[in-house]
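Removed from the display is one protein chain of the complex; every other protein chain stays in position.
A, B, C, D and E are the chain letters, set down in written order, and residue numbers restart from 1 in every chain.
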Amino acid sequence: MKILVINPNISESVSALIQTEAQRSASPDTEIEVATAPFGVAYIETRFEALVGAYASACVAAERHGSYDGVVIAAFGDPGLQGIKELIDVPVVGLTESSLLTAAALGQRFSIIAISPRIKAWYRETVERSHLASRLASIRALDEPLRDIGSVQQDHATKLKALCSQVVDDDGADVIIIAGAPLAGLAREIRNELPVPVVDGVSSAVTQLESLIRLGPKKATKGSFAQPPIKPNLGLPEPLERLLSSGQTH
Amino acid sequence: MKILVINPNISESVSALIQTEAQRSASPDTEIEVATAPFGVAYIETRFEALVGAYASACVAAERHGSYDGVVIAAFGDPGLQGIKELIDVPVVGLTESSLLTAAALGQRFSIIAISPRIKAWYRETVERSHLASRLASIRALDEPLRDIGSVQQDHATKLKALCSQVVDDDGADVIIIAGAPLAGLAREIRNELPVPVVDGVSSAVTQLESLIRLGPKKATKGSFAQPPIKPNLGLPEPLERLLSSGQTH
Amino acid sequence: MKILVINPNISESVSALIQTEAQRSASPDTEIEVATAPFGVAYIETRFEALVGAYASACVAAERHGSYDGVVIAAFGDPGLQGIKELIDVPVVGLTESSLLTAAALGQRFSIIAISPRIKAWYRETVERSHLASRLASIRALDEPLRDIGSVQQDHATKLKALCSQVVDDDGADVIIIAGAPLAGLAREIRNELPVPVVDGVSSAVTQLESLIRLGPKKATKGSFAQPPIKPNLGLPEPLERLLSSGQTH
Amino acid sequence: MKILVINPNISESVSALIQTEAQRSASPDTEIEVATAPFGVAYIETRFEALVGAYASACVAAERHGSYDGVVIAAFGDPGLQGIKELIDVPVVGLTESSLLTAAALGQRFSIIAISPRIKAWYRETVERSHLASRLASIRALDEPLRDIGSVQQDHATKLKALCSQVVDDDGADVIIIAGAPLAGLAREIRNELPVPVVDGVSSAVTQLESLIRLGPKKATKGSFAQPPIKPNLGLPEPLERLLSSGQTH
Amino acid sequence: MKILVINPNISESVSALIQTEAQRSASPDTEIEVATAPFGVAYIETRFEALVGAYASACVAAERHGSYDGVVIAAFGDPGLQGIKELIDVPVVGLTESSLLTAAALGQRFSIIAISPRIKAWYRETVERSHLASRLASIRALDEPLRDIGSVQQDHATKLKALCSQVVDDDGADVIIIAGAPLAGLAREIRNELPVPVVDGVSSAVTQLESLIRLGPKKATKGSFAQPPIKPNLGLPEPLERLLSSGQTH
Partner (left out) sequence: MKILVINPNISESVSALIQTEAQRSASPDTEIEVATAPFGVAYIETRFEALVGAYASACVAAERHGSYDGVVIAAFGDPGLQGIKELIDVPVVGLTESSLLTAAALGQRFSIIAISPRIKAWYRETVERSHLASRLASIRALDEPLRDIGSVQQDHATKLKALCSQVVDDDGADVIIIAGAPLAGLAREIRNELPVPVVDGVSSAVTQLESLIRLGPKKATKGSFAQPPIKPNLGLPEPLERLLSSGQTH
């Protein structure tokens, strides 16, 4: 099977981190293709940046439609995830949603470790969209400027581990979610040093997407995840327009 | 004061309905400018269509930045509203949010009358984003194909009034919200025939925005509605890029 | 238009603060009349005191019925608000409800700054009545005895500003609500020193009420905000009795 | 022990029903005194009527303070209950709260049978105040005019039993709450004809109050149920004023 | 009346504490019989231990069926409570459920004092099962190893009182619940030293059960608390099998 992993941001260094962790997590016979957003910002921390990343991700998913069996939206916060699920006829997953579902299978309450204070509101709202906020023990974040989005893990390793300890000891987390594509792979490296299971967004998304593809769910033709009804449109990139024109007759 | 009303869709006929109702609702000294999205779909019913309308609305708001004292995102479902609030330094409101807040002041439970069954999921999720879903008595919708998005009110007048009666008699609504820009102005016409207050998105948004502008709230420089932190970006329309470059130093 | 602002408490000094801020917030052509409760306590901190203020406010609203276009219940906690909405045929707003709705338009999470620890429980329950408790970041309060209810702002200025900073930095508030009629006008004075929008109950209530009056919502004749059904009553002040006798036939 | 049962309404016929059921439910050594509100309406269906009943009940409780070991507020909807709990130094219970707690011990989900459609909103909000709304299966009500509030049980016996069957068969209720003082005693009469436990407000309140009195909980001197802090007051009935002056020094 | 109190654990020393407090709380004419689980662990702190205690309690309740008028499941966390309510034809109560209902009658928000940190998750989930988690101010626990489960009260008296003060002063509790059978009776001893009402599980359960027995609710024959439908079973203790065979025909 072939999986398209879309980095909704423009950072090639983060795409490389995603690629490495995705490859390590995937089954041997799964082909991983990582695509970096052609427009947008370096990394998403806010609702506005997510709005841009959502549109960019949709454009990429449409452009490559037909070449994959499933899609990963590879930014925490899942920009555009629900909309892209409507548009595309194969399974689509996101880092937050996948992390939450993995964490929900491993414990009752979970905490999120994030890369900046600003990002916390956007993450909280993403968890609320999944209706799992009452199982969120806490969100804790690095609070220093990031020198380089591609080396956050190395630059802040000690502090990140300290945050992990705090959410277990002080906040009552059963599971730790290490959030954000810039931290992809960190969970794998430090999991043996931590007293509870640690969840990584990329590996959760890839393994869950493989499971979904194997289960072979039908694309909805009714309900709110069917394709948008066919109607006039204007000024859209050709691949988006083509997908919309294959939608539902109202 | 000057208000920019953005129709996140490409339908000029709907922009005309919005313009009329906005003008009738505004104070005499308020200048209303309606802008139609330069790209997108005819009207928004789904999460994907909202994703497109969000980006289109953000582009319009950025492009005209500096020429207005406040912005109305004039599609029910408020595409991009929270992100655009971050970006822009004057008040921004949306039809759903404004309708919900007006309804919340007039009663405890409200129902929404919508133009298609498909739109119901997107509306419910918009209400959930406001954390007011537990005050939502019901969403009822027309269930026939729409001949013309510009004449829904005329084409379906009887059925729309019947839906209004049902939400009061059967669902326990204290207030009726007539949802969607294509129905702008309908509330004004039929309110005397209905036994409870009827809320219209456009007039709620315009009057609330006028109130907010008069209250003169400061643009946040901290918290989750400050401008996005300055960081590298790529391939964005120049007005967006310019606004982002005026943001917060991380 | 003419607005009746009811101070549900007996403190004339607080009525004066309310009068000043109401006047400053109102449109030039709005007439403001402030009425002080003829019986009750100096200021409301508890459910019992609210119970008394509710009845006092209802008596005042009934007594002056016919002389106003809308009513503000001018104590935080909104004593009697929902009941008085049933009784009266023009819009009625309260300081908490209006503050919450203004805050909800300006951000996602808000905190309340209050004048005493005891008042926090009553405020929390008022927010719960609006179903917005999940957007409440925190309530923080002065914790020293109040020398004079009319000069709380002056006496505790430094501490009040410190509380405002804490709710932004520690609790994640996007918006600050400065609560309670004794603090009326404080938001206006300190808003430029604070990093997020600050909401004042009196100005929110007055501007929202003006908007509602302009929208001209019909008095409900069905549903739970119609007038109470006509039935025997006994021992009520004549104005209350007269209004009740104009109610709905069951 | 001696229990004061306050009918927050002016209907002596309803007081008689309450008296009978309270007596039948009480332990042999419990003395029951029923007091009818000296002012108010015939029966409470709305928030406004509850506001009046709350003040009337508080006046009665204050007037007879010292003569009882506990108080029952004997109208469904519990007018003034939480405020009166603050004021009084012995346990105070209400028909709704007691019914909900009894029902919560007997099953997971419960339905309420009520005497009029108008009353449903007020009941729902009372359940919400207890945070038990998510265990409320339904509220069903008589929908015909009431000839005589003292003979509702006899006049509508068949319909009331039909409603009881519907909430079990259609709404999934584990327990039926027969609501409202005018229906006091009905549960006792029809319980053998119904397939699930039936809860009566008066008997629940009396037995729970007896239990509370036996447990002998201390009156709070801290927290939100301590007496209101001492402060200036004006125009209150002497018994209220006397109780307030025995309150907490701030 | 005769009440069977089941200690779901194997600790005879805890059974003795339960017996003493149950006897002191019961009416003079109530006979108390305490039964210790024939298998299980010394005290329940986790979901797994509760699973064992649930089965053990069910076995005891079945074995002695016919000899009692009501059952108390005497471990905080209520192991098996809802299942045993289905099985048994007389009222069944548990320490947590009873404590929550007593606390709910005495105040709006309550805190729980527990004997170990590990126990907190299980208690929180028990409160969630009652849908009262939004009224839970906090759970605070001893955090030192327990020398002897039968003497926790004596060994940790000072610390337990300190925790009680913290939940009032820092967490906003109106009521304190002292949780767990090993603390049975402590509330009675220290209640006069604390500023808010203190609730004990055993005395709450016994007095509420007496009330329920006096109210005489019918055993459900429909709904989710009727006996399990008759169907094949295998390998169950004879008393369980006998009770199941008296159940509902599907």
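Heads up, the rule we're going with is that contacts are C-beta pairs under 8 Å (C-beta built on N, C-alpha and C of every residue); 3 or more make two chains touch, one makes a residue touch a chain.
Values in this document were obtained by computation on a predicted structure and should not be read as measured data.
S.K.: For the chain that does not appear here, which of the shown chains does it touch in the whole complex?
M.R.: A, B, D, E
S.K.: Which residue among E:17, E:54, E:75 or E:106 touches the omitted chain?
M.R.: E:54
S.K.: Can you work out which residue in E:40, E:91 or E:107 touches the chain that's missing from view?
M.R.: E:40
S.K.: In the whole complex, not just what's shown, which of A:9, A:36, A:57 or A:204 touches the removed chain?
M.R.: Of all options in A:9, A:36, A:57 or A:204, contact with the hidden chain holds for A:204.
S.K.: Among D:108, D:126, D:153 or D:204, single out the residue that touches the unshown chain.
M.R.: Among D:108, D:126, D:153 or D:204, only D:108 touches the chain that is not shown.
S.K.: List the chain A residues touching the unshown chain?
M.R.: So the residues of chain A touching the unseen chain are 25, 82, 85, 91, 93, 97-98, 101-102, 104-109, 130-132, 134-135, 168-169, 172-174, 191-192, 194-199, 203-204, 207-208, 210-212, 214-215, 217-226.
S.K.: If you put the missing chain back, which residues of chain B would it touch?
M.R.: Interface with the chain not displayed, on the chain B side: 120-121, 125, 133.
S.K.: List the residues of chain E that touch the chain left out of this view.
M.R.: 10, 38-43, 45-52, 54-55, 58, 80, 82-87, 116, 118, 120-122, 125, 128-129, 145-146, 223-224, 226, 228-229, 231-236, 240, 244, 250
Here, only the chains that are shown with their structure count from here on.
S.K.: Out of A-B and A-E, which chain pair has the most contact pairs?
M.R.: A-B
S.K.: Let me have the rounded angstrom distance from the C-alpha centre of chain A over to the C-alpha centre of chain E, please.
M.R.: Distance between chain centres: 43 Å.
S.K.: Please work out the Cα centroid separation of chain B and chain C, and write it as a whole number of Å.
M.R.: Result: the chain centres lie 27 Å from each other.
S.K.: In whole angstrom, what separates the CA-based centres of chain B and chain E?
M.R.: So the centre of chain B lies 51 Å away from the centre of chain E.
S.K.: Out of chain C, which residues touch more than one other chain, so two or more?
M.R.: Residues 82, 85, 108-109, 120-121, 125, 134, 172, 174, 223-224, 226 of chain C each touch two or more of the other chains.
S.K.: Looking at which chains touch which, would you call it a line, ring, star, complete or other?
M.R.: Basically it's none of the tidy shapes, so other.
S.K.: What chain pairs are in touch here?
M.R.: Result for touching pairs of chains: A-B, A-C, A-E, B-C, B-D, C-D, C-E, D-E.
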